[in-house]
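A single protein chain has been removed from this complex, and every other one stays in its place.
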Amino acid sequence: MNLSGIIGYPVTPFNHDNKSVDLDKLGVVIDILLEALVDGIAALGSAGEAAYLSEAEWQQVADYTVKHVAGKVPVVIGIAELTTEQAVTYARHAHSIGADMIMLSPFSYYKLSEDEIFRHYETVSNATPLPIMIYNNPATCGVDMSPEFMLSMVANIPNACMIKESTGDIQRMHKIFTLSDGKVPFFNGCNHMALEALNAGASGWCTAAPCLIGDQPKQLFEAVKEGKNETARELFYQQYAFLEFIVTSGLAAAVKSGLALQGVSVGAPRRPLLPLGEPAQKRLNAMLTDLT
Amino acid sequence: MNLSGIIGYPVTPFNHDNKSVDLDKLGVVIDILLEALVDGIAALGSAGEAAYLSEAEWQQVADYTVKHVAGKVPVVIGIAELTTEQAVTYARHAHSIGADMIMLSPFSYYKLSEDEIFRHYETVSNATPLPIMIYNNPATCGVDMSPEFMLSMVANIPNACMIKESTGDIQRMHKIFTLSDGKVPFFNGCNHMALEALNAGASGWCTAAPCLIGDQPKQLFEAVKEGKNETARELFYQQYAFLEFIVTSGLAAAVKSGLALQGVSVGAPRRPLLPLGEPAQKRLNAMLTDLT
Amino acid sequence: MNLSGIIGYPVTPFNHDNKSVDLDKLGVVIDILLEALVDGIAALGSAGEAAYLSEAEWQQVADYTVKHVAGKVPVVIGIAELTTEQAVTYARHAHSIGADMIMLSPFSYYKLSEDEIFRHYETVSNATPLPIMIYNNPATCGVDMSPEFMLSMVANIPNACMIKESTGDIQRMHKIFTLSDGKVPFFNGCNHMALEALNAGASGWCTAAPCLIGDQPKQLFEAVKEGKNETARELFYQQYAFLEFIVTSGLAAAVKSGLALQGVSVGAPRRPLLPLGEPAQKRLNAMLTDLT
Partner (left out) sequence: MNLSGIIGYPVTPFNHDNKSVDLDKLGVVIDILLEALVDGIAALGSAGEAAYLSEAEWQQVADYTVKHVAGKVPVVIGIAELTTEQAVTYARHAHSIGADMIMLSPFSYYKLSEDEIFRHYETVSNATPLPIMIYNNPATCGVDMSPEFMLSMVANIPNACMIKESTGDIQRMHKIFTLSDGKVPFFNGCNHMALEALNAGASGWCTAAPCLIGDQPKQLFEAVKEGKNETARELFYQQYAFLEFIVTSGLAAAVKSGLALQGVSVGAPRRPLLPLGEPAQKRLNAMLTDLT
């Protein structure tokens, strides 16, 4: 599997009462991402509020996404479950519906040892033939995996073949690159470090930003690849305040508010998450007006 | 509701295949706690692996605990759910079965703002008349609540009336005490800081330790209350290595291994959690031999 | 050497232009500490702005302190120098003037390895027969020494015989106590954790508080020793806001402002340190009025 470029993250739209998924709107969001020239779609990531969905809803979103994307770009399914058993169930489901890859992160209540995490990945890997992107995001998942440890999983777990790094520490990417001689693909999951991640050798950038700002992330990706450094820097700094904003405001809440501002009503995030307050919405609106 | 002293935390025993709760064994564990002279039983806390149970299992454990304790001591039900809706469902269930109190913590994927946390507590409070112990444990729940914020919830949310503090930072307790003029009861949730928490004015100590070392926590509690400082210090340091061990090894894994060593087989923790490895079991066995 | 109880820390008074030490005023401050029933005097610690003195001033303060205390209580001389050579020079000076002990901390620009720190202590120890209190205060000195490492210095460096712990982490004291079977004396250097440190077995409390609040720290020390827990807690919480204030406001600035408020003018701290601003002075004044 040869994934690179911009991997777009749809939010999960809800109906008015917040109690069910609005699949039609999910289709609209996916179409927005495709028009933004994303190179892949990753459903059920952080932006997709996967942690807040029931099992039935989770499966609905997975099924609908694969069907709606219809092979135009690869579909990655995010899995971040508290129990290994549930992660296996979801992985099998992803495989059964024809997803191309899973993005697997530990999600912890108790802190997990490397041994526990390794077996978690191994067990999920054994359950399906799908390639696995190892996803490190301690801020949401409560577990931090070192580059060394993730590379040992890539070396020893058959389907584990790429890494998504979201700590925001550029040194992690340096380590992944140098320790693997540049051979293990890694993706950037920290929006406001995209410029540097791409310069440091990231294969791509996982982001919900194209939900709101079209192909500007793709343009940045291409400027870096083409060595247009001034252009890349300019593009990055144009997007910077926006990228930082959606990360620090809570991705789902920020993107959903932004879509509403742009006329695509996708409902609120699920409680306890709250929509952006007035002042934050105004700030976001100003940024979107500048950018689009 | 007047809770003080030692609040005992049972683990949740599983059957061999790890796929269902062993309720008889749960009864055995609860009896061990009662014989250890605990002043309350808190089901479905961290030690009880609540995060790893299905909804049906969660309810089984809650129901069985209330029935088995049968009013001998108050029963507290832990609730740490990702969505407010699920927390409300569980709170109502706890009330319906006659539990005495709920211990409520936010559990986050996305970092939560104080506004989001406040509404979470408020919504749960509105759902039942049960008293609420606000539980702060950033290491497991991913959210850290300041003393100031928790006290503002006690002041403004009708059922919120006590605090359990598990950060291990004694200054938090100083703040709770001084900011509330000693009027808001707080409990210690950091096992290896029990001596100091009790000296700093904690109403009690929430702990799974009595599952393994009988009434020694209760003896420590009483020594502090009686001003027997040398005795208290001696009792604390006797237990210290053990208390630190169960915290740093993962409470559920450590207590389950300890019970097995003492002849009470309660199964393994649920994957990805693993039982203690050989060397850790040996260390635990040595400590338990010294202590019991 | 048998040191225990309250070790009082004088500030270093400066003349108006801030360019020389006011030795007469230093005598006044030392007398205030002696009237507060301190069990030892520690000159040239953090409170004494040792880091901001010239070599000549440092020696003046050391000499005057030993002479003025005149054997009424032991005198400890603080040494926190960037180079080993300077630390040795100061240690020899302390010995030559009849000080009873040195309190030695590493002070770093570059982070120091344990090997570097060990040799620093060893070299200073070899320079004089004075007992050495190992002082750990990462917040000011930029180096954090673990309990295990400090105990290894006590075991292997002839004059190293006690520890002053100022991290504010009560677990460090638990470790020192348990790893040394209670045999290595340790002192508390974190004012607003005094109650717990004493309960955890600290031999004493190193503090500048008696410069401003008389024998109240000594009363707290004695209440804990006598098992009067309610009294101890009450005394501690009475002092708590004040103790936290002087730590978080900068010890030298806070104590100097406090002395001025009490009619003992000792000059400003040395630049870049600034005296307390108006609002902080008012807060301090209110606390001192309550306490004295």
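Residue numbering begins at 1 within each chain, and the chains themselves are lettered A, B and C in the order written.
Criterion: a residue touches a chain if its C-beta (ideal position, glycine included) is under 8 Å from a C-beta of that chain, and two chains touch if they have at least 3 such contacts.
All of these numbers come straight from a predicted model, not from anything done at the bench.
Enquirer: Tell me the shown chains the invisible chain touches, ordered by label.
Expert: Per the touch rule above, the missing chain touches A, C.
Enquirer: With the missing chain put back, one of C:20, C:84 or C:178 would touch it. Which one?
Expert: Per the contact definition at the top, the residue touching the missing chain is C:84.
Enquirer: From the listed residues C:252, C:266 or C:284, report the one that touches the chain absent from this view.
Expert: In the full complex, the listed residue that touches the missing chain is C:252.
Enquirer: Decide which residue listed in A:139, A:170 or A:264 touches the omitted chain of the complex.
Expert: Answer from the full complex: A:170 touches the omitted chain.
Enquirer: In the full complex, which of A:97, A:139 or A:241 touches the chain missing from this view?
Expert: In the full complex, the listed residue that touches the missing chain is A:241.
Enquirer: Which residue from C:112, C:130, C:259 or C:287 sits in contact with the chain not drawn here?
Expert: Considering all chains, including the one not shown, the answer is C:112.
Enquirer: List the subunit C residues touching the unshown chain?
Expert: 46, 51-52, 80, 82-85, 106-113, 115-117, 119-120, 123, 139-142, 250-252, 270-274, 277
Enquirer: What subunit A residues would touch the chain not displayed?
Expert: 168, 170-171, 174, 177-178, 182, 192-193, 195-196, 199-201, 224-225, 227-230, 232-233, 237, 240-241, 244
Methods note: only the chains that are shown with their structure count from here on.
Enquirer: Give me the step distance from subunit A to subunit C, shortest route via touching chains only.
Expert: Graph distance in the chain contact network comes out at 2.
Enquirer: State the chain with the largest centre-to-centre distance from subunit B, centres being mean CA positions.
Expert: Chain C.
Enquirer: Could you please state the distance in Å, as a whole number, between where the Cα atoms of subunit B are centred and where those of subunit C are centred?
Expert: Each chain's C-alpha centroid was found; their separation is 39 Å.
Enquirer: From the C-alpha centre of subunit A to that of subunit B, how far is it in Å?
Expert: Their C-alpha centroids are separated by 35 Å.
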